[in-house]
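Only one structure is covered here, and it is reproduced in the block below.
Here is chain A:
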Amino acid sequence: MPNILSYIFVFPLFIALLMLVIPAQKEQTFRSMALAAVSVQFILSVLLMIDFDQSIDPNAWSDAFQFVEKLDWINLSLDTVGNFKIQYFLGVDGISLPLVVLSSFVMLIGVISSWNIRKKVKGYFILYLILSSSIMGCFIALDFFLFYVCFEFMLLPMFFLIGIWGGKRRSYASIKFFLYTLLGSLFILVVMIMLYMGVREEGVHTFSLVAMMDGNYTSDSVLGLGKEGTILGFSARALAFIFLLIGFGIKLPSVPVHTWLPDAHVEAPTPISVVLAGLLLKVGAYGLFRILYGIFPDVALEYAGLVAFFGVVSILYGGTNALAQNDLKRMVAYSSVSHMGFVLVGLASMTSTGFLGALFHMVSHGLISPALFLIAGVIYDRTNNRTIDCFSGLASKMPTYTFFVALFFFAGLGLPGMSGFVGELMVLMGAFTSNNLKLWVGLLSIIGIIISAAYFLWTIQRMFYGTYFIRKPAWESNMFDLTIRERWMLIPLAVLVVVLGIFPRLILDYSIETIDFFIQHLSKYAP
Partner candidate 1 sequence: MNEELIRYYLYLAAFLFSAGIFVVLTKRNLIFILIGVELLLNSANVILATFSQFDPHLNGQIFAIFSVVLTVCEVSIALAILLNIYRNHKVSNLDELREVSNE
Partner candidate 2 sequence: MLAIQILIGLMIVLGVGIIVFSRNIIHAAYALSLALLGIAGVYVLLNAELLAVVQILIYAGGVVILLAFGVMMTHRLRGEKVLSGAKNQFPAATTAIAIFVILAHSISETNFPGSKALEMNNQVEHIGVAFLTEHIVAFELIAFILLVALVGAAYLAKLAANE
Partner candidate 3 sequence: MKLNDQLHDILHDLSFIGSETVLVLGAMVLLVSGLITRNQLPLKLIFSITLVFSLYLNIQVVQGGLFLSDSLFMNAEIASFASLFIIAGLSIVVFPRKKHAAEFYFFILALIVGSIFMMKANSLLIIYLSIELASFVSYILTSFSFRKEGHEAAIKYLLFGALSSAIMLIGLGLIYGITQSFYLSVWTPELFSSLLVQIGVLFLVFGVFFKCAIFPFHMWTPATYQSAPVDAVALFSIVPKLGGLVLLKRMFLNLAFDFSHWLILLVLFLGMATIMVGTFGALRQLNTRRMISFGSVAHSGFLLGLVITPSADYKEAFWWYSSTYTLMNLAAFYIINRYEDVSIYTNSQYSLSKKETLMAGGFTLILVSLVGIPPLAGFTAKLFLFTSLWETFIDTGSKTSLTYLLVSVFATVASLFFYMRIPYYAFLHKNNLSNSELSIVFSPRSKIIATIFAILLLILFFTPKLIMSLQSLLNNVHE
């Protein structure tokens, strides 16, 4: 199917435009249209996955990508600096493919979970579909500019989705989210400009990520490899690396720039928390993969310890914070911080296993954390309350719910047999076998899995075990077990979590060649 990536990218946007002209009263129509849109997106991405050739073993980044679409988008002729060229450049490789499929899948779950949104349905679904397109765009864009546009454009729909449909402190949370992310993306913007001015393709400055990753620097670029260019006395490449680390670190999020996340997650409506946790964080991680490590491998080697440090701190700090939470959603939010720390550690290891582990962990977390937020949403839908202390002994009243809670909690704490374990394990293997990292990285990261067990189990103990109790008698009438719709949101996630836990190669096989090449590419810079 030609241009399949474009279809995946544009289709929800197209439906969103279509929605604009439909009168706002037809709420059911909007739901169905949104469902149709993301379903088509999902089906297309599955087709993409089927057509993907796993065996391509690239020699350079320029032949690592498949389904490439390349068009001139903006081509301005400027006097002194030649052409200002931006391309519509799409493609997937083993790193982005799993994320493409994941994001269409999570978006689908999100639509199902949005079914009971009652307020301003039209606006909601339009924004939702725009969000869907822009997230997808991030994963498939191979032009830095296009990537950046999608990266930034996520903010606006997200701002409104949190700000209008969110909880009590929604405006605070949405503004905080917006500001943090904008701050981060401006760091990225600066580096983008540096790179643009420093990289040429066919004699023209280019935003092409492929050219950047292949290191086609101009002779006069401060960023040139091995040139030791400096800016204000700092190494230019190191500076760019740090900027990107901050930029994507905010999105990831890594401690200490994570504080937008708990607020945004807690205040967002359930489906948006799902998308936030499932996909937005992955965009940050993907950025680290593709851009930070793809373009600055030499600096990454040098700064592996720093990245690992932030990873470890995120793991421990996020986990410890989760332990102290009394709000179910907040607890899950902090657990996300902790989990994304593993991605950083995996990246810092700069080994094939570590990279694969980080990637797998992203996918796995992209399945587990949406489920956790859905779970928090279930109890919130029933009682308008998520405080852990307000409930006890729910297991006897809501056994199916408890089953799913336990399943995903155990998946979250990295129990073998579920996807969470594989990711963490591979990351740890990477960390232990890496030449770049000291022993403490692995040892401290392992403490993270103890902490995660502590907060998940403590939550189970407080909310689900013990004698049945709810804080307000008025809730009693709502304390029914999962509805059919809720089950159908959770079951696919559960199945995938378990299947991927047992057969991780279902995902890994897609990425292995790309990652191997990536590591080879990195090893060129090893001292």
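In this section, contacts are C-beta pairs under 8 Å (C-beta built on N, C-alpha and C of every residue); 3 or more make two chains touch, one makes a residue touch a chain; residues count from 1.
A quick word on the picks: all candidates are chains of the complex that A comes from, given by their letters.
Note that the structure is a prediction, hence the values are computed from the model and not measured.
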Single touching candidate for chain A, where 1, 2 or 3 all sit in one complex: 3
Of all residues in chain A, those that touch candidate 3 in their complex: 73-81, 84, 123, 148-149, 152-153, 155-156, 159-160, 163-164, 170-171, 174-175, 178-179, 182-183, 186-187, 189-190, 193-194, 196-197, 220-222, 231-232
